[in-house]
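Everything on this sheet refers to the single structure shown next.
All protein chains but one are shown in place.
Let's turn to subunit A:
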Amino acid sequence: MLTKRIIPCLDMTAGKVVKGIQFINFKNAGDPVVLANKYDTEGADELVFLDITATVENRNILIDVVEKTARQVTIPFSVGGGIRAAADMRLLLKSGADKVSINTGAFKNPKLISNCANAFGNQCVVLSMDVRKTGSQKWNVFINGGNIDTGVSALVWAKQAVIQGAGEILLTSIDNDGTKTGFDVDLTRIISSRVSVPVIASGGAGKLTDFVDILIRGKADAALAASVFHFGEFTIAKVKNYLKKNGIPIRI
């Protein structure tokens, strides 16, 4: 049986792992190579690496940090940040990434998704979207590191991205990010039940029960978290054991 996945996330800026709250007030969380190695050993199902300032600073991702981190991991490694062309994706795959996530670049140019999917297969194109609640049962997509409201509904963009060839969606709630108040279950359930590809829920993990909620009620295929792992609240193993106890298929 296919298991649900628990995914630690390394938000990167200037070669260091950082973690903010609602995309601001970033705190240093350590060295990516050390953390990658630790999470791999603890039983993480995958590792996500996002260069969160590449787009805003209009630069390419730091390839040498990607290479060094990739060498540490025996599990799948997704990398994103500042991807604007299929050539950027080719370089990341060469540097040790297994999947590449695209966010602002894809929103500005949806053809980027199909170009990448045609060249590398849709299973290796992750559409990353940052979403903020803008009304009752209404969520908009934000780009440029969460700075610009596109006015486009999250569900509309998710569906369009899947048609273009995205193989997976990394769905981040900006409102819940770093707050440890739980994932946005409603948002995730709506997106996950309406698209044909796996959805990774992100933003808000704080308690063990939050993981159960998002995987069962939120219908997420995977749960991503950063703060709770970086700052030592839980180990990956603790979360996975708790999920297993609650009857969720998980790899221990």
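Simple rule for what comes next: contacts are C-beta pairs under 8 Å (C-beta built on N, C-alpha and C of every residue); 3 or more make two chains touch, one makes a residue touch a chain; residues count from 1.
Rule of thumb we're sticking to: contacts and distances are computed from a predicted model.
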Per UniProt, the name of the complex member that is left out, chosen from "Ribose transport system permease protein", "YokE-like PH domain-containing protein", "Non-heme iron oxygenase ferredoxin subunit" or "Imidazole glycerol phosphate synthase subunit HisH": "Imidazole glycerol phosphate synthase subunit HisH"
Among A:Cys9, A:Ile174 or A:Ala222, residue touching the chain not depicted: A:Ala222
Subunit A residues touching the omitted chain (full complex): 1-5, 40, 43, 45, 67, 70-71, 74-77, 93-99, 117-124, 167-168, 196-198, 221-222, 251
